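Everything on this sheet refers to the single structure shown next.
Only a portion of the chains appears, each positioned as in the full assembly.
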Amino acid sequence: MGQRNLLEFFDNPHPGRNYEIVHIAPEFTSVCPKTGQPDFGTVIVRYIADRKCVELKSLKMYLQNYRQCGIFYEDITNVLLDDLVGVLEPRWIEIVTKWRPRGGLRSIIRAQQGKRPAD
Amino acid sequence: MGQRNLLEFFDNPHPGRNYEIVHIAPEFTSVCPKTGQPDFGTVIVRYIADRKCVELKSLKMYLQNYRQCGIFYEDITNVLLDDLVGVLEPRWIEIVTKWRPRGGLRSIIRAQQGKRPAD
Amino acid sequence: MGQRNLLEFFDNPHPGRNYEIVHIAPEFTSVCPKTGQPDFGTVIVRYIADRKCVELKSLKMYLQNYRQCGIFYEDITNVLLDDLVGVLEPRWIEIVTKWRPRGGLRSIIRAQQGKRPAD
């Protein structure tokens, strides 16, 4: 993977408050590591920042970077989570990935880290 | 049934986390053991992996294997659950099957195993 | 009513598990004992089996048997419950009947027996 360095951040302008940030990316595409065929899905990032917020254009570039990458649904969901945790150190974060059908099967993966603070 | 060996798995890439995996298969078909007529339904697999994740193409092939198999709704739901439990040893798993009408009756079967851990 | 003998069962293939079985019959018809006019409704059977599961075709035939039977909504709902309890001895069971309008009034009856075990 190793693309974590593409993620840029800016200082959370209001760290004294627990507020929710959601980014929805319906144009995610990667490649199935087994068949070499493209996969298509929606990535939903939902977090409560501590000291850092992810910069949106860098998040776009980071996600685009998986375009030719062969990786399982379960793995990419956790890698996204790990990379965002590593860069942002949020108070709480959740990643949901929803995939278009393959072989008649459609999948949804949901992972989170941290305990969500009260708003 | 003995098709359990069709199920392949890969190592859970992130076993340190309780994250949810859902696979939805709306093209399931088997055969009624009483009438010999085909049955059609949707199979929903929802689980929290421990050390193993089911490989998606093998899950498709495993489910297709019931195409000519005569089996009751209640049985197939539990067999799917037992086979996935046997291969994956998940922390928690639930199988729901929703069937198209037969003789004016439509059925839904839901079974689970394990105690769902907090995310 | 005495049609209980039409209900056939098969051995619960997985008695070690508390799993939910739902059968929905939107084509139920009986006769009003007061007016002789036909009634139409949907019957929903929801249960957790112990040692026996109701066989679907026999359930269809059993329900069809009320086609010419004169019986009140409240009564048929409880008779269905009693007959299924008598034949299946389930751990828990609920019957809901929803009726099409008669004289501008539509009715819903809901009855259950047993204490629903945790899944």
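Each chain gets a letter, A, B and C, in the order it is written, and its residues are counted from 1.
FYI, contacts are C-beta pairs under 8 Å (C-beta built on N, C-alpha and C of every residue); 3 or more make two chains touch, one makes a residue touch a chain.
Keep in mind the model is a prediction, meaning the values are calculated, not measured.
Undergrad: Whole complex: how many copies, 3 being shown?
TA: 10
FYI, only the chains that are shown with their structure count from here on.
Undergrad: Using mean C-alpha positions as chain centres, tell me how far subunit B is from subunit C in Å, no decimals.
TA: 28
Undergrad: If you average the CA atoms of subunit A and of subunit C, how far apart do the two points sit, in angstrom?
TA: 48
Undergrad: Send over the residues of subunit B in touch with two or more other chains.
TA: Touching at least two other chains: none.
Undergrad: Mind pulling up the subunit A residues that touch subunit B in the complex?
TA: Counting only subunit A, the residues touching subunit B are 34-35, 72-75, 77-79, 81-82, 102-113.
Undergrad: What does subunit C use to touch subunit B in their complex?
TA: Those in contact with subunit B are residues 10, 12-14, 17, 19-27, 49, 53, 55-57, 59-60, 119.
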